[in-house]
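The other protein chains are all here in position, but one chain of the complex has been omitted.
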Amino acid sequence: MLLTVKNLSKSFLGSRALDAVDFDLAAGEVHALLGENGAGKSTLIKCLTGAYHRDAGTIALEGEAIDPRSTSQAQDLGIGTVYQEVNLLPNLTVAQNLTFGREPTRFGLIDARARTRLAREMLDGYGLDIDVNRDLGAYSVAIQQIVAIARAVSLSGKVLILDEPTASLDAREVEMLFKVVRDLRDRGLGIVFISHFLDQVFTISDRITVLRNGRRIVTEDTARIDRVKLIEHMLGHALESEVEARAGAAAPEKGGRPIAFSFRNIGRQGVIEPFDLDIHEGEVVGLAGLLGSGRTESAELLYGIRTAQTGEARDANGPINIRNPRAAIAAGFGFAPEDRKTDGIVADLTIRENIVLALQASKGWMRPIPRAEQNRLADEYIEKLDIRTTGREKLIGELSGGNQQKVILARWLAMNPRFLILDEPTRGIDVGAHAEIVRLIRALNEKGMSLLVISSELEELIAVSDRIIVVRDRRHVAELAGDQMTTDTIVRAIAAPDANPEEAA
Amino acid sequence: MTNARLLPLFATIAIFMLALVICFIQFPNMFSTRVLGNLLTDNAYLGIVAVGMTVVILAGGIDLSVGSVIAFSGVFIAVVLRDTGLHPMVVFAMLLAITTAFGAAMGGLVHALVMPGFIVTLAGMFLARGAAYMLSIDSVPIQHEFYDVLQSYILLPGRGRLTLIGITMLVVFVIGMLIVHKTRFGTAVYAFGGGEATARLMGVRQGRVTVMIYAFSGFMAGLSGIVFSIYTGSGYSLATVGTELTAIAAVVIGGTLLTGGAGYMFGTFIGVLTMGLIQVYIVFDGTLSSWWTKIVIGALVLAFILLQKALLHLARRGNEVAYA
Partner (left out) sequence: MIFPVLRRVAPQLITLFALIVLITLIFPSFLNLSLVDGRLVGPLVDAAKRSAPVALLAVGMTLVIATKGIDLSVGAIIAICGASAAWAVGAGYGLGPALLIALSAGIACGLWNGVLVAIVGIQPFVATLILMTAGRGIAQLITEGRILTFTDPGFAWIGSGTLLGLPVPVWLWFSTAVLMALILRRTALGMLIEAVGINRRASALSGVNARVLLIAVYAVAGFCAALAGLVVTADIRGADANNAGLWLELDAILAVVIGGNSLLGGRFSIAASVIGALIIQTINAGILLAGFPPEYNLVIKAALVVVILVVQSPSLGGHFAFLRTALLSRREARHAPQTEEPKP
């Protein structure tokens, strides 16, 4: 084996990001690494490239134990990485990027001609015919990726880690990139390939490893693994004990209720294809799909974070405006985002202030919520949602993830919205809080609020939803209700080979 | 459009040409070697400090201390020459060592404190100005025979004077171009301005480069101070107030992106000349008042910032459509 990882563990502030993970990579193979957000993929990569230092476990390269402390050290050892966001500088020329740090010099000054020659040599064999003296930024992302690969290979030359390199490429560009990857594999490099496009994974990889919740679930030859099985591994199948199954008879037919919101033909080019969506009063609609499938993007269009290019939204009284979050809030929407830290919490404000923020913003600055009322609201929700804190004046940044999520929920509950969108409400939350939030979603629903819930935890999604919409490749591809809502059918809908050959690669 | 990065430079050159044409139409006799020689002489100190500023801005930083450092330099030279028997060249060497170390210290603080450059150099601005005051509050004349040599010039046909300090500025610009475009340090400067995180990933040693950038600016501010003392023949602690802004304006009008990563040393040279030309024009006109210089420069700075913003916007939109 070229690279052998044994028992790798890494924790952040008490939460285990990687739990005794084994991983190996042979020379001349492409090994795909799969998993949803928070599965531990990026932590594993960062331990390999020296960006993080592991807590426990061993890493061996060509049989020798290594201990990279920085990316450049890993590079010198032979491990190079190319990230999704191109890790070169668009404001330098291709040649400058390729030769950065080892420019040929003459009399102390850079020899431009020799640099051009060196850059051309480095690109030799990649099938690129470009002017190396133009700015890197002038070229397509695909070409930038290949330039980044060329640099990484010439610097490192043993292990190449490709972290979602195809995220923003079209089919032709992906093919171009794959040709390069195959050539490198045939030259004997070991390549770790990370992508959430399953079609691409099946096309390019020799072996697949699936991570979930910081553990390795399976490693298998690509030829021997079944698509459906693979998705089950990624999303988790076994009923997790803390999520009780829905009480079967308790779910009345909600399709008969009046439609609360009706979205027609909502879409934006390159983000999500136009879709229709009706939400009934007191209904919970689940949105299932893999990471990057367009599930979060759907929610962003509905809430006006990104403006829809087509379509319209109506409620019982006629058209409503959802052009930006403020308009959506005025229409009775609420949104608890996936990335709590950057989009949700205002870290240096107190729990109380975070709870009243949306309500205050909608009232306007002229009509402050009296302090007594703020205190009442905060105390009410701290108790109702069981937010564990020493008091309402504690900064929200000092709370655990689960409690932060509850505060965000409280922020919206204080608004009493008609339609609440929850994007991955249970991500990164410990087991106890997890179950509480699931219970809370049900309670809201029983009070008549309409909800849209996005989650990669299928069991949980089935448990809370009346209906589930499956998103794949930026399209809404299936709608499941009643008995059809099983992990099995959802996984099959996600796994169905792509009907649109344009986008498959 | 081969390289969008070149567009602001073209705009810079176009504006300079336009200014030349306007001047030529209105005042045909402006184009004597005398006026051109003076253009170089009068703007020598500004050009030299703008070379340092270009490097700092290209790297995504800013140095607000240079105006004060120039004033300090003048006072330091004048006071040391007055009170000791040292030769001016020795004093110059001492001064350059001081200002370079001063710049390096500011760079070190910027790096160590992870604070924006403009705050740290703001403190540097106070410090240098205060130090100048402490040396002397009054204007100190420099009377050293060597200064007569330094103030010498080559007589050009048409009674123009190509002064030593004018030549110094030209040489400094050539050196600046070599450093920015032809050394590893220069490439690192651009890399830094393009994205600190990425530059680090590519192996730039952040601390070292930050210190070097501000040290370079400090050195150039010191050199500019020497030139300014030759130009005025004295040292005055209240001199060159606001020169940092003029230098920043010259860099921006020269087509360099104020947030770093894109621009050319040659553009700064044209920027300095453009600003000089505006001043000459106002002097020739006679009816226009000097404050128009500030307003025109402010308007030009705004125009270039908006141009850069628009270019960035277009580039981003282009990408979105291309990879949608």
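Order as written gives the chain letters A and B; numbering starts at 1 within each chain.
The working rule: a contact is a pair of C-beta atoms (placed from the backbone, for glycine too) under 8 Å apart; a residue touches a chain by one contact, two chains touch by 3 or more.
What you see is a predicted model; the values in this text were computed from it and never measured.
Student: Identify the visible chains that the left-out chain touches across the whole complex.
Tutor: Spelled out, the missing chain touches these shown chains: A, B.
Student: Looking at B:44, B:98 or B:125, which makes contact with the chain not pictured?
Tutor: Touches the omitted chain: B:125.
Student: Of A:323, A:363 or A:388, which one is in contact with the hidden chain?
Tutor: A:363
Student: From the listed residues B:164, B:179 or B:258, report the one that touches the chain absent from this view.
Tutor: Considering the complete complex, B:258 is the one touching the chain left out.
Student: One chain isn't shown here. Among B:141, B:158 or B:298, which residue touches it?
Tutor: Residue touching the absent chain, from the options given: B:298.
Student: Need a quick check: the contact residues on subunit A for the chain that isn't drawn.
Tutor: 303, 305, 325-326, 329, 335, 337, 342-349, 353, 357-358, 360-369, 390, 411
Student: With the missing chain put back, which residues of subunit B would touch it? List them for me.
Tutor: Contacting residues on subunit B, toward the hidden partner: 62, 109, 112-116, 118-120, 122-127, 129-131, 133-134, 137, 237, 241, 245, 248-249, 258-259, 289-295, 297-299, 301-302, 305-306, 309.
In the analysis below, only the chains that are shown with their structure count from here on.
Student: Which bits of subunit A are touching subunit B when the two form their complex?
Tutor: Per the stated touch rule, the residues are 71-72, 75, 87-92, 96-97, 100-101, 103, 105, 108-110, 112, 134-135, 137-138, 140-141, 168-170, 269-270.
Student: Where on subunit B does subunit A make contact in their complex?
Tutor: Listed in rising order, the residues of subunit B that touch subunit A are 2-5, 178, 182-184, 186-187, 190-191, 193-195, 198-199, 201-204, 261-262, 315, 319-320, 322-324.
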